[in-house]
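Let me begin by handing over the structure; questions about it come next.
A single protein chain has been omitted from the complex, and every remaining protein chain is retained in its original position.
Just so it is clear, A, B and C label the chains in written order, and each chain counts residues from 1 on its own.
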Amino acid sequence: MLHNVTDSQAAAERTPKVMELAEAIAAFVPAHAESLWVGGMHMHNVPMALVRECIRQGKRFETFYAGPSSSLAAELLIGSGLVEQVVVGYIGFEHFGLAPVFRRAAERPEDSLKIIEADSGSLTLALQAGAWGQPFAPLPRGLAETSLPLASPNFYKSVTDPFTGIATLAVKAIRPSVALIHCQQADQFGNGIFKGSFFVDRLLAMASDNVIMQVEGLLDNAQVIKYPQQTGVPGFRVSAVAPVNFGCHPTSSHRYYNFDDVHLRLYMQAASTEEGFASYMKQYVTGPDDQEEYMRRVQNQDWSSIQEEE
Amino acid sequence: MLHNVTDSQAAAERTPKVMELAEAIAAFVPAHAESLWVGGMHMHNVPMALVRECIRQGKRFETFYAGPSSSLAAELLIGSGLVEQVVVGYIGFEHFGLAPVFRRAAERPEDSLKIIEADSGSLTLALQAGAWGQPFAPLPRGLAETSLPLASPNFYKSVTDPFTGIATLAVKAIRPSVALIHCQQADQFGNGIFKGSFFVDRLLAMASDNVIMQVEGLLDNAQVIKYPQQTGVPGFRVSAVAPVNFGCHPTSSHRYYNFDDVHLRLYMQAASTEEGFASYMKQYVTGPDDQEEYMRRVQNQDWSSIQEEE
Amino acid sequence: MSDDYKPVLRAGSDPLVFFNYPGADEGSAIAPGHIMAAAIAHALRDGEVVVMGANPLLPLAASRLAQLTHAPNLTILTGASGGVNTLVEPLVPSSGDYANLIAEAVLTFPEILMLQMGGKTDIFFAGGLQIDRRGNCNLATVGKHTPPTLRGPGSAGLPWAQSSRRTLLYTTSHHKRLFVPQVDFVSAPGWPAGSRDPAASGPALVVTPLALMDFSDEGLMRLVSLHSGVRLESVVAATGFDLLLPEGDIPVTPQPTEQEMRIMRRLDPDGLLAIVLQ
Partner (left out) sequence: MSDDYKPVLRAGSDPLVFFNYPGADEGSAIAPGHIMAAAIAHALRDGEVVVMGANPLLPLAASRLAQLTHAPNLTILTGASGGVNTLVEPLVPSSGDYANLIAEAVLTFPEILMLQMGGKTDIFFAGGLQIDRRGNCNLATVGKHTPPTLRGPGSAGLPWAQSSRRTLLYTTSHHKRLFVPQVDFVSAPGWPAGSRDPAASGPALVVTPLALMDFSDEGLMRLVSLHSGVRLESVVAATGFDLLLPEGDIPVTPQPTEQEMRIMRRLDPDGLLAIVLQ
C-alpha cells in the first residue's frame, strides 16, 4: 500500500536542491533581474539572509514589489541603491515606526528612487493573476474614490466590465522574476513547511519564475510524505534550498524565534541618518562574509549599551 | 500565555451552529434559490446527505454550477427537475462512465434543461473572482481557440486588456447563494476540517452567501485551537453544521470511507432508463425520511445479486 | 512546544514570549488607551466579523474585550498572521505574530484580503497620518505627492475600507497635523459630499486619546463624547477643522467598568495600552 524500498531508491536518484546561500543567489538571481518579491510580512518570516546575500553580490532589480507589507528588506535594498523602482503597498515597522531609509529616499527632492504608489490588495490580486496566467486583475469597487488611480495612472487602468458595461479599475498581472522566501523546514527537494503563518508566500512560490528558499533546517523526505497536508510549498516550484541558522534575523521565524526588538531598535536609530545607515550596512550586511559572521556580530553586539540609550 | 478558563467560559456562551440536517436545509436554503454549488469532486467528499435533503424538501435552484467536476449530485438534482439551468464544467463518473440522467436530459429534443457549456478552469476563476468581490475574471489565453465562446456567448465575453490592448475572454464573477460542503469534522461553531483533499471547498466557503456543512462527526473547539493550521473552513463562513453518518455515501469521505463502487454501479444501471431512475429516487432519495433510513436501505441492499448481474 | 523548537537566540527572543515595552508598568490606572479600547468594544455587535491590519494592539484589545463581554460570536481576523479568533494573552503588538496563531484557524494573507475585499467582514479598523472631517484617511504622503514632506508607509489595505460595512478609525494622538481639513492623499475614502446614503458603508466612529466622534447625516465628523478630564477647548484646539458638536451637554465617554478593566489588565498585563498612547 505504501511506497516501498524501490521508490526510496528512485528518490535517492533525484537531484537535491540544497545549496549554500551564496551559491543559490549566484546561480538563480541574474545580475540585473527584472523584478523581485520578498516573502514574509512586517517583521515576520522575512528571508533576510537571502536579502543580505543579494546585496553582498550586488544584484540589481528593476522593480521591487514592496507588498503586501515590507519592512527591513525594502530598507536595505533601497538603501543599497540596488532597486530602480519600488511598487509600494506598505513599507514600515508597525509599532517601531516609519521606515527611515524609504522616508529619506522619498522625501529627497531629486528623484533617485522611482516610487509607484499602490496598495496591498491590488498587489496581491496582481500576483494572483500572474500565477493563473491571467493578463490582468479587475479590482473590486472602491479604489476609484482614493487618490491612487491619479497618482499611479500606469499601475491602475480603467476597463469596461463586458457583462455590465460599468467602468472598473484593473491592475496588470505580476509574475516576479525572482522570489525569495523563508520556510521553517524543507526536505532536500524543496518541499517547504511553514510552521506558522503562510503570509503570501505559497502564492508567491506559485507565481514566480525563480523561487529561492531559505530554511532553518532540513528534514527527511519521508517526514514530508508523512504529513503532506503540511507542505506549504511544493518542491517543484523551488530552484534552490539554502539552510541557514536564524536566517530571518532580525525579523521573526514563526515558531523558531521572535523578531529581535533590540536589534530592530538599533537599526531604527542607526538608519535615522545616512551615515548611521552606512555604518549599519558595513557592520551587518556588506561587512560580514556570510550569515555566520553576521550572527557573530549580532551576538557580540553590546545590547546593554543600546538599551541604556533608550 | 494560552487562553484560560475565562475564555472557555466565554466560548460556552457562543451560539452553536449544530443543527439537524433537515432543519439546516429548511433554515438556510430558500424555497427557490438563485444558485447552488455543491462541494467535493467526482466521487469524493460530495455532501450527498445535504443534496438528498434538498430534494426531499423540493428546493428549487435557478442555476446549478456543475464545476469543476460533478457527478451524482448533478444527476439527482437534474433528474428531480429542481434545476432550471446547469453550467457545465464536467458531469460524469470517471471510470464508471458517462452521467446517464444528464445525458438523457441533454439529448432530448425538447429543451427541458438549459445547459450552459463551460469549463472547470473558468468556473473556478469565476468563483474566485466572486470571493474577492471582483466583477469579472479575465481568462488566460487559449479559450478563444475552442468552441466554448461561440457555444456560450453570454458566459464568455470579450474584454480589451487595458494594459496591452489585446482582446481577451472573461467570465462574470460567481457568488453562489447556497453552497453545500462536506468536512470530515467540525466543532460546534463551524470550524471545519478536511482530513484529506480540499477540492474547491475552502474557496467555495469563502465565496458563497450561505454555507451549509455536513460532517462525519463533531470535535471540541479545544481540539480545533490545538491545530489551527488544520482548519479548512473558518466557522464564521458557515451557517449550519449538520453531523451525519456516511453523509457522502455513495461517494467517498476522505480518510473515513471510500466511494461505494457497488452502489454506484447499481445507480448507473438503474439510471440507464427513466423508470429505473424513478425507482432509484423512490428507494434512496425521496422514500427514506432521513439519512438513517437511507443507510438502512443501502445496507439491506442485496449486493450479491447486483454483482452477479455483471 | 514541539520537539523541533529551536534554542532561542537569547532571553526574550522566544516567539511566544514578548519583550516588555520600556516603561511598561502594571497599568493599574485607567489610561486613555483603556477608555478607547472600551469605546471601540461597545461599538462592536455580536456576530460581526472584524479585520485589522498593522499595529493592531488597540483594535485587538477592543475586539477581545467585546468577545469576552457582550459579543461572544464576534469573529476576529488578525491581519498578517492570518489568525482567526486569536486567544493569545498577553496581546502582542505585531499583526503578523506567531502568537496570534493561538487561534481557531490560520488563513493565508491573500485569503484575509479576499474576505475583506469580497465584503465578508463587517468592521475594518483604520488610521492614518492625516484624517479629515469627512473621514478620508491618508497613509501615503503628506504635502505634495513627489516629493512629500512626510512619506508614510503606503496605503496598505485602506483603499478597501468600504468593503466592510463600517470603518472604525483610531489614532494614538490628537492634534492639528493629524486632523486636517482635507487629507493630501486619500488612502481610505471617507463620506462623499452631500447627504449620506444610509445603506452605504464608510467611517462610523473615530476614537482618539481625547474624544469619541462619529459622522453626521451629511458625512461630517461630529463629537460624541469627551474622555474623562478632557476639556472641549482642548479637542477644538487640537482639531484642524470645525468639529460638529452634539446638541445639549457634551457627554463624557463612559469609563471602563471594573470588569472591563479586569479583562484589559489580563489581556495586557504590561500596560501597553497605557504606554503606546500619549
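Rule of thumb we're sticking to: a contact is a pair of C-beta atoms (placed from the backbone, for glycine too) under 8 Å apart; a residue touches a chain by one contact, two chains touch by 3 or more.
Fair warning: this is a prediction, and the values are worked out from it, not measured in the lab.
Novice: Kindly name the visible chains that come into contact with the excluded chain.
Specialist: Across the whole assembly, the hidden chain touches A, B.
Novice: Considering the whole complex, which of A:Ala105, A:Ala131 or A:Ala170 touches the chain not shown?
Specialist: Selected residue, touching the omitted chain: A:Ala131.
Novice: Can you say which of B:Glu117, B:Asp209 or B:Asp290 touches the chain missing from this structure?
Specialist: Of all options in B:Glu117, B:Asp209 or B:Asp290, contact with the hidden chain holds for B:Glu117.
Novice: Determine which one of B:Gln128, B:Thr168 or B:Asn221 touches the chain that has been left out.
Specialist: Here the residue in touch with the unshown chain is B:Gln128.
Novice: Spell out, residue by residue, where the missing chain touches chain B.
Specialist: With respect to the unshown chain, the touching residues of chain B are 40-45, 66, 68-69, 88-92, 94-95, 98-99, 102-103, 106-109, 111, 115, 117-122, 124-125, 128, 140-143, 145-148, 151, 185, 195-200, 202-203, 216-217, 246, 249, 252-262, 299, 307, 310.
Novice: Provide the residue numbers of chain A that touch the chain removed from this figure.
Specialist: Interface with the chain not displayed, on the chain A side: 1-4, 6-7, 10-11, 13-15, 130-133, 187, 189, 191, 206-207, 221, 224-225, 228-229, 231, 234-237.
Rule of thumb we're sticking to: only the chains that are shown with their structure count from here on.
Novice: Any idea which two chains share the most contacting C-beta pairs?
Specialist: Here the largest contact count links A-C.
Novice: Using C-alpha centres only, name the chain that sits farthest from chain A.
Specialist: In terms of C-alpha centroids, the chain at the greatest distance from chain A is B.
Novice: So what's the Cα centroid distance for chain A and chain B, whole Å?
Specialist: 37
Novice: Cα centroid separation between chain B and chain C, in whole Å?
Specialist: 39
Novice: What are the residues of chain C that contact at least two other chains?
Specialist: Within chain C, residues 16-17, 83, 101, 106-107, 113, 117-119, 163 contact more than one other chain.
Novice: Going through chain A residue by residue, note those that touch at least 2 other chains and give them in order.
Specialist: 125, 128, 140-141
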